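The structure follows.
The complex appears here minus one protein chain, its other protein chains still in place.
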Amino acid sequence: MQLGKVVGTVVSTQKSESIKGLKLLLVQQLSHTDKPLNNYVVAVDVVQAGTGDVVLYAEGSSCRQTAPTDKKPVDGIVMAIVDTWEVGGKEFRVKH
Amino acid sequence: MQLGKVVGTVVSTQKSESIKGLKLLLVQQLSHTDKPLNNYVVAVDVVQAGTGDVVLYAEGSSCRQTAPTDKKPVDGIVMAIVDTWEVGGKEFRVKH
Amino acid sequence: MQLGKVVGTVVSTQKSESIKGLKLLLVQQLSHTDKPLNNYVVAVDVVQAGTGDVVLYAEGSSCRQTAPTDKKPVDGIVMAIVDTWEVGGKEFRVKH
Amino acid sequence: MQLGKVVGTVVSTQKSESIKGLKLLLVQQLSHTDKPLNNYVVAVDVVQAGTGDVVLYAEGSSCRQTAPTDKKPVDGIVMAIVDTWEVGGKEFRVKH
Partner (left out) sequence: MQLGKVVGTVVSTQKSESIKGLKLLLVQQLSHTDKPLNNYVVAVDVVQAGTGDVVLYAEGSSCRQTAPTDKKPVDGIVMAIVDTWEVGGKEFRVKH
């Protein structure tokens, strides 16, 4: 998994039938020391995340291992909202 | 998933039997702020996308989770046409 | 999938039992505008491709979705020989 | 697999049901000559690793091939604690 920040959403009306109803979040990757990186994913939300949340996202086949994404053409999910993380004794606390 | 723009098509007559009849799109990746990136995929179209469309594409095993690509040697699909997306309050609207 | 050019072959006598008899091609990635990139894969040929051919190759689990590669430890295949491709109205025609 | 050093942990209360109870480690990648690289993963611990340990981590679908991660939306695991490794006759010994 990677750390990311939810920075937006994607709207699509014409899409593969099985993904209708899924919320698509735009997630920017964060470094492990909380720096925004030049990398993003569009990920299906399975934990009611919202803009500004720091989250964990997964990629690949593991993204289909949740009830809402089972057997669907989805290769990115947000599967956790991060409260805090810690690196070398320094705590990173998510601001809301 | 990633944002991309359909920039072309690929024609192949000699190919693996199971992918015959599938439309192959050439998709250039877009940044989350709508900049064309130096990266592309050849992806099977499952949503009737066409040149100029901004789309979502998936890679890897998730690409086989649609009816036309089931159990086929396909590692890229276009699974949604994007209407709009939003980053930090700014809306990106697809021009046609 | 990615566009590539077959630039060579690989010979191995001591290998995993199940991949014996498969032809191993060395494929250099091409950009979508036909520039050779600094990236290659060794891929199993499933379409009788040869040196100089422009091809489509796939990576990952999708490579096992053909008869000759089914359930084999193969993460790269050449699954189509490209005739032409088109980007922004410009046609790229493969020379033989 | 890649070599990495456990540099921290991630705390999340709101997460996908199936991953509750799993320990999330922040692992920084190491080069094969023990240099910290600018790359990290958040990985589920399946071997009781702790901060400072040099470990092997795996990514992708292989991460679901352990009892605690079976059928879960996990794309990174720590599956071994490294004692020593050797490159070109030079031994790298993990300091605790």
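Per-chain residue numbering starts at 1, and chain names A, B, C and D are given in the order in which the chains are listed.
Simple rule for what comes next: a residue touches a chain if its C-beta (ideal position, glycine included) is under 8 Å from a C-beta of that chain, and two chains touch if they have at least 3 such contacts.
These figures come from a predicted structure and were not determined experimentally.
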Touching residues on chain C - with respect to the absent chain: 7-16, 18-19, 24, 26, 28, 40-43, 60-61, 63-64, 71-76
Sites on chain D contacted by the missing partner chain, in the whole complex: 1-3, 31-32, 46-48, 56, 58-63, 65-66, 77, 79-88
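Following the convention adopted for this analysis, only the chains that are shown with their structure count from here on.
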Geometric centre distance via CA averages, chain D-chain C, whole Å: 33
Distance between the centres, which are taken as Cα means, of chain C and chain B, whole angstrom: 20
Residues within chain B bordering two or more other chains: 60-61, 63
